[in-house]
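Have a look at this one before I ask anything.
With one protein chain removed, the remaining protein chains of the complex are shown where they sit.
We just call them A and B in the order they show up, numbering each chain from 1.
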Amino acid sequence: MCAVALLLGGCGGGKGGDAVTYQCGSNALEIQALERDIPAFTKRTGIGIALNPFNGDEKLYAMVAAGQEPDIFTVNNVLRDRFASEGRILDLRPFAEKDPFADRLLASARADGVSLDGGWYSVSNWAFTVGVYYNRALFAEAGIAPPDSTWTWDDMVATARRLTRDANGDGKTDRYGVFIGSHFIEAFEQMNHAPLPREALFLSLSPEARDVYVRYLALMQDGLMPDTRRVQAMGMQAPQMLENGTVAMLVEAVPNTNLFETLTIDWALAPLPRFAGKAPRYFRSHSGGLAISARTRHPQRAWEALKWIVSGASVYQPNPVLRDADFAGGWERKHARLAATGFRDVWRLAEQQEGGDPRYFVRFSSFTMAPILERFQPLLDRLWSRSIGIDELAAAVPGINARVAKDLENTLATSAMKPVFRDALRRQLAGQRPADGK
Amino acid sequence: MGRVSRDGDSRGNAMKSGRWTGLLFVSPWLAGFLLLTAGPMLYSLYLSFTSASMLSAPVWVGADNYAAIVSEDPLFWISLTNTAYYVGVFVPLSVVLSLALAMLLRARVRGLRVFRTLFFLPSVTNVVAVAVLWLWIFNPDFGLLNSALRVFGIDGPLWMQSEEWAKPALVVMSLWGVGGMTLIFLAALQGVPAELHEAAMLDGAGAARRFFAITLPMISPSILFNTVMSLIGSFQVFTQAFVMTGTVQPGSEGGPNNATLFYVLYLYKKAFQEFRMGYASALAWILFLLTVGLTWALLRLSKSRVHYEAGHGR
Partner (left out) sequence: MADRHESAQPAWIAVLRASGVYLLLLGASALFAVPVLWMFSSSLQDLAGVYRQPFAWVPSVAHWENYARAVTLLPFARFLANTAFITVLNVLFTVASCTLVAYGFARFSFPGRDLLFSICLGTMMLPGHVTMIPMYIVYAKLGWVDSFAPLIVPSLFGSPFSIFLLRQFFLTIPRDCDEAALLDGAGRLRVLWSVILPQAKPALATVVIFAFIGSWNDFFGPLVYINSPERATLTLGLNMLKSQVLGSGTVEWNVLMAASLLVLLPNIVLFFFAQKHFLRGMNIGAYRA
């Protein structure tokens, strides 16, 4: 039995002790492209890269716990802060100081990787913004001018009203003016100038945010938008509704390959509508980034490899985090139709603005995000099913925050955070604790 | 049949000689348990008395986690209730349905092998890959289920997006995978001697009578097996809820309004999204105790009803 075990054990094991291990995505094309590109990089620099494309949160924790994590791996903001606070990933500032590469990154991409102690722990490798995809034929048919960056929420509602119709008069809407997945509400909060402090420890529902929720509910109540519960927002259902004419406008991520590759209708892109009297706040969202393990045996080589992944590996190019990359042009070359859709303009607006990432996942502190959403998400579900109203939602906030404060104190008391992180978090807590919190 | 003790000691010398031989036979499992399984289990028991986050060194906190779970965690009770619902509905339904299917699949018809294979298909289809299929089946507007209901003039519910219907939807989805349990019943039914049925028929017993008087007792060990395994599996229901609610939109696992927040899903969130491994371990051990208790009760209750040693004593 043991002999067999040893035999099996022996045929595995780590390969290429000198290679930098990189936990890349699992996508087949991504792996193929990386495997194609790596030999040239190795030839040029003498640095080998071994891919580990099989990843999941649990696996990463297990690897870290066993001291066998890859040299380079992807982290989201929460993981980045947790790992950074326990000294498990490298502060990249020493590398950046003597390397012009850091200056090639857009400021927002750079800022996204900074943790509580001011250290720079992860390098963004992707960015997107949010825009309004619309059916150009339906707009033309109804004699509606294409929206531009001056259009407002009220314009969007008026347009939706004109485009909503019940063709056969059976009392059922055949075409809705617009669909906005509930996870894009955050983008409109930002456009409405809701204060979204970075690293918010607590949940707050500002008047601006409440205003957006009220408007969102009104869209459904007025029958201009399908019930958000009926539409599976992730995946392809929402895009298909645009494709088959069930909705005339769709708020979605830009770029969105699903839409680019599957839409056969005549579509175009508009920037998010602004709110009357308020300057627009377009933004780019960064999806986590690449970090280097603090246990890596060859930090400098890992840094070189990381730089190449972000700026050289073809599958990630043109990379939206780089100042010198022609992102819009690159995507227009990938998808010929994009040139005629206004994609470039929407992207330029996002690039010009350094508006922060409005998503709930990012705007709350990594140390309280899960406790907040665990209690807030069910309330949102009840808001959509109209078993509570916006006032009840707001009334629940102090209670949620009291629990969040308790959880945070618990975390501070027990976790193995480095003192600099613990102090920073304590300072944040002292400054942010809501008056009615415990 | 029931008179005969299962205990080998009451038998002749031939059986008595097996005292240590028996231990030798179970030694592969025992070795695996001691070498591989026991350590991680005991370690998680230890963690449940600590404040371990995912990675940091655990700090002993005594029974604090357990106290906090029971006294001040509403989601513990919500997730426990959800799981109890699932166990209460799925376990009896799955056993009855799989037994009915097994009986049906013994019919003497052409193409029986094909039929059996068809019934087994959902059990071998990767649940993650077909989540998209189920989201489509349950889609309120154009899904298969509501389209079928519409034929009968019924306006179907929102299924996965409805607090009332999300759990029943997941039960339906799981019931569809009873092929494995059916297979076990099919195997057990092979062991029912034909002579018993023939003798009963000669005595004038009808089909229903023969089913309850002969078939059920004869396959009772398999009924016990399927019930226990279904119970253990249901207490740990996770994947269906995770894949069906997590793909609706980010952070929606367990929704809507915690309707599908099953116990292990909640435990998973605590462990891997909030990094509270100590707390999650305490949750796991509470579930362990509940499962042990219920299984023990089931085994006790079944003791006089499960008949081993088919045909013995006739």
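In this text, a contact is a pair of C-beta atoms (placed from the backbone, for glycine too) under 8 Å apart; a residue touches a chain by one contact, two chains touch by 3 or more.
Fair warning: this is a prediction, and the values are worked out from it, not measured in the lab.
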In the full complex, displayed partners of the excluded chain: A, B
Selected from B:V132, B:L149 or B:L216 as touching the chain missing from the view: B:V132
Residue in contact with the excluded chain [from B:A63, B:V96, B:L121 or B:I154]: B:L121
Residues of chain A (touch criterion as defined above) contacting the omitted chain: 1, 4-5, 8-15, 21, 25-32, 35, 50-54, 56, 58-59, 61-63, 65-68, 70, 74, 125-128, 235-237, 239-240, 243-244, 246, 253, 255, 257-258, 261-262, 287, 315-316
Hidden partner chain, residues of chain B it touches: 6-9, 11-12, 14-15, 18-33, 35-37, 39-41, 43-44, 47, 101, 103-109, 112-126, 128-130, 132-133, 136, 141-142, 144, 147, 176, 179-180, 183-184, 186-192, 194, 197-198, 201-202, 204, 206-208, 210-211, 218, 221-222, 224-225, 228-229, 232, 235-236, 238, 264, 267-268, 271-272, 277, 280-281, 284-285, 287-288, 291-292, 295, 308-312
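To be clear about the criterion, only the chains that are shown with their structure count from here on.
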Mean-CA-position distance for chain B and chain A (Å): 37
Complex contacts: residues of chain B adjacent to chain A: 51, 53-57, 59, 61, 75, 132, 135, 139-141, 158, 161-163, 247-252, 255-258, 269, 272-275
Chain B contact footprint on chain A (complex, rising order): 57-58, 61, 64-65, 78, 82, 86, 88, 181-183, 229-230, 232-235, 237, 360-361, 370-371, 373-374, 377-378, 381-382, 384-385, 410-411, 413-417
